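In what follows, a single structure is set out as structure tokens and then discussed.
Note that one protein chain is taken out, while the other chains of the complex remain in position.
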Amino acid sequence: MVETAIDKESYVPVEADFRLKGKTADDFVDTNFASQNFWKEVVARFWRKKSAVIGLVFVIIISFFAFVGPVMNEYTYSGQNLDQKNLAPRIPIIEYTGFFDGHENIKTTSGTKTVNYYFEKHLPDTFYWFGSDNFGRDIWTRTWSGAQVSLIIAVAAAIIDMIIGMSYGLVSGYFGGKVDMVLQRILEIANGIPRLVIVTLLLLLFKPGMITIIIALMLTEWVGMSRIARAEMLKLKEQEFVLASRTLGAGNMHIIFSEVLPNIIGPIITQVMFSIPTAIFTEAFLSFVGLGIPVPRCSLGSLISEGFNSFTTHPYQIIPPIIVMALLMLSFNLVADGLREALDPKLKEM
Amino acid sequence: MKKKIISIVLASAFALSMIGCGSSAVSGVSEQNDTNAQEAGSTGSSESSGGDLRVMLETPVESLDPQQATDGTSFEVIADYTDGLMQMDADGQAVNALAESVDVSEDGLTYTFHIRKDANWSNGDPVTAADFVFAWQRAVDPEVASEYSYMLSDIGQIVNAQDIIDGKKDKSELGVKAVDDKTLEVKLNVSVSYFLSLMYFPTFYPVNQSFFESCKDTYATSPETTLSNGAFILDDYQPAATTIHLTKNPDYYGADSVKLEGLNYQVIQDSQQALMSYQNGDLDTTLVNGEQVDQVKDDPSYKAIGAGYLWYISPNVQAVKELQNVNIRYAITMALNREAITTDVLKDGSAPTYTAVPMDFAAGPDGSDFSADQEKFKDVCRFDAAAAVDYWNKGLAELGTKEITITMIHDADDAPIKVAQVVKEQLETTLPGLTVELQQMPKKERVQRMQEGDFELGLTRWGPDYADPMTYLGMWISKNANNYGLWSNSKYDEIINECTTGETAMDAKARWAALYDAEQIVMDEAVIFPLYTQCNAELISTNVSGIEFHPVALNRVYKNAEKK
Partner (left out) sequence: MKKYILKRVITAIFTLLAITLILFILMQLMPGSPFNDEKLNESQKAALYAKYGLDKPIVVQFFRYVTNMFKGDLGVSYKISKNTPITQLIASRLPISIGVGFAAVFIGAIVGLLLGLLAAFKRDTAWDTLATVISVIGVSVPSYVFALALSYQFGFKLDWFPMLFSAKDVIRSSVLPSISLSMFTMASIARFTRAEMIEVLGSDYMLLAESKGLSGNKLVFSHALRNALIPIITVLAPLVVDLMTGSLVVEKIFSIPGVGSLLVNAIQSNDYNVVIALSFIYSAMYIGIMLVVDILYGVIDPRIRVAKEAD
């Protein structure tokens, strides 16, 4: 395949070979119409898939709370109140049902006892909707501000990794031969070093913080993206429209980014959607090994690893971030699945 | 060809999945059997394993070579099966172990140890003075490059130790000599008041030369390559193992007083698993973290045990303009609510500390604790929000500013992360206009940055190496690598010098008083902001008694422990 590509390039067309047809308005209408139709159809197909729509709704709801949730009560994500630490969830009105009324069962070595610290500490008007953590910080506020941080990190990492991985894969696949060989070896080396080693070193070299974590996540995720872009490029580069563009004298970069890219945007977007939950998850892992977002800021991952220490003592502290994280990952996956099927004409036939 | 290969791939895939199914089915069956067996076993074993003490370890052993080991876990295990010249009694005082008697010369420069006649290695060889000479020479040998070689040079002041470490003299010139098989003579540069208490430090433990040479490079990496002269014999160990087992040494000279049949160590890094294992009855003693203390604090088996570490904040008085102002430093140290940190956040029994030398590790000539009086420096170090604000405003006026932003670096470990967050919150709420930014990093990096002076505030800790206040006070002399703030005071340097190598070193009482003067200077200038002395919250099963805990050198000693 690669050989033939080079053969074709070796013939340099001369001007006399062509007579350009004038650009007429018809052509534009035609292309515009076709592309619009395609996206319309994609949207329609997406809406038909219920699970994907549900996923999308959840993504929107969680994103909404991630930005609005932290300001819905008087607490801040870092404000400590050591007198009100480890209080169980308590929500006004609902508390009369017996749920979320601030009681918790504490397992001591001699048995289980039920306590309600709100009464023991005389706090009749204090409400922590999701409870408070071991510094007396509001878990509701922290959960949503953690979700916000996680979302920002994941989306940013996914977009950057899309740009880098995609360009890399497209270039590697398009040029083939020696270029491909070299680029693929580099990729193999990058992929061969355990991620933990790279990420740790990176976080040691740069000031810990959101940007460093984004870079670290990007570094570990771009390989998958570039593989997909390369595979798609290999499929498409021998097709007539690429050939046509080349014979018309288009530059390599023009062919890669203006001709091929729009045709593979489907799988790329799908991959981005899949890499967002992966990034959220990887960030959680980094938090667990102590390389996450610096305190007192929090992400879903750092909240889970903080709550983990109280898992057997105050289990309510770990539940909100886990549920939000699970929902977020589930809904992103559902959206990605729906998008993939909506974008892939072959799957459509089913 | 294609078809054939596919069928092979498929066949193997199915074969694999069959194995998978098969094994899961088998395990399903065996699981039931095993539960029965285990129930039977567990009731049986709780009676039969009565002799083994089952201990939880937080970290694996790094090295069982006494001259190479540097961490508490390794020291603890080494001391289980090796005796030194001295050992600690229950109160941490040095008492005779392998040494039957000690003669100290008038000038305090020569120590003569007489080794017990009945002390033997587990291969039958007697423990001789030559074993000590060999081991101590290893400790200072540049080729061995022991990390604790300074125990012999800087701290022990043994003749020629420093020159040997620096490669200027041969190791045979070390000031230690085997007068005869059972007599060891040690020569010191200056009188060292705490020299005997160094003798229980594992770096000073003996090594049997012929056995060592027969093991070559594998010394102390397996039960076969270790030799015991102590209460237990190592019989199950691998490098970095998660389980270690020792049995009672029947030939130990003090075997009659050793009541345990053996020791079984289990490394558990997750504290919740550790507690569950303890509650299940798989452990006799375990560490618990602060969050778990709520669950167990009423339990009779719960104990808070001093770990010796002083946690403190070191301000960079050299490089940071704002921190050069002593009023700002007073303001910060007085804005810290140490009680809240220990009772509300750490909860493990750690004690608030207001002195530069922590409590309960160094007893003076009259037997009293050096830092028993925590109110000694209350003029300059206490929790007092109002005074803190006064100092703060005074400091700000002197600096001609209204707002200060300070960065504090700390380790990315559980306790420092917690403490740093509370410190930030306390300082920011008490001192108007102050912003504290936290930067967490692995300990190695934090130490390096502090040693290079690349920090503003640093949350750090220091564990005592020997039972003398000097292990702390020696830190703040000019140009010491661990004097992170690069603070310098000639009067202070003079006192410390006088107490180590000068006249005062000979007179225990005068030295003690001088050390107080030195500490006063450190506190008056707020060179550090002490926070708390670390304690470990432990659960010790009520049928176990006699485990001895120490903040220095050997954290736990099991020789006199008993399990009923």
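Note that the chains take the letters A and B in the order they are written out, and that residue 1 is the start of every chain.
What we mean here is this: contacts are C-beta pairs under 8 Å (C-beta built on N, C-alpha and C of every residue); 3 or more make two chains touch, one makes a residue touch a chain.
None of these values were measured; they are calculated from a predicted model.
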item: Sole contact to the chain not displayed, among B:166, B:339 or B:517; value: B:166
item: Of B:266, B:501 or B:520, the residue in touch with the unshown chain; value: B:266
item: Touch with the omitted chain, as defined above, among B:143, B:256, B:366 or B:403; value: B:143
item: Residue among B:276, B:304 or B:385 touching the omitted chain; value: B:276
item: Absent chain, residues of chain B that touch it; value: 1-2, 5-6, 9-10, 13, 16-17, 19-21, 23-24, 27, 30-31, 34-35, 38, 60-63, 65, 68-70, 142-145, 147-150, 165-167, 217, 221, 238-243, 266-270, 272-273, 276-277, 279-280, 282, 442-445, 447-449, 451, 462, 465, 481-482
item: Residue numbers in chain A that touch the chain omitted from display; value: 1-3, 49, 51, 177, 185, 188-189, 191-194, 196-198, 200-201, 204-205, 277, 281, 284-285, 288-289, 301, 304-305, 308, 311-312, 318, 322, 325-326, 328-330, 333-334, 337, 346-347, 349-350
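The criterion applied here is as follows: only the chains that are shown with their structure count from here on.
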item: Complex contact set, residues of chain B against chain A; value: 271-272, 275-276, 279, 289-292, 294-296, 298-299, 301, 340, 344-345, 412-414, 417-418, 420-422, 424-425, 438-442, 445
item: Interface residues, chain A side, partner chain B - complex; value: 78-80, 82, 85-86, 106-110, 134-135, 204, 207-208, 290-291, 294-296, 309-314
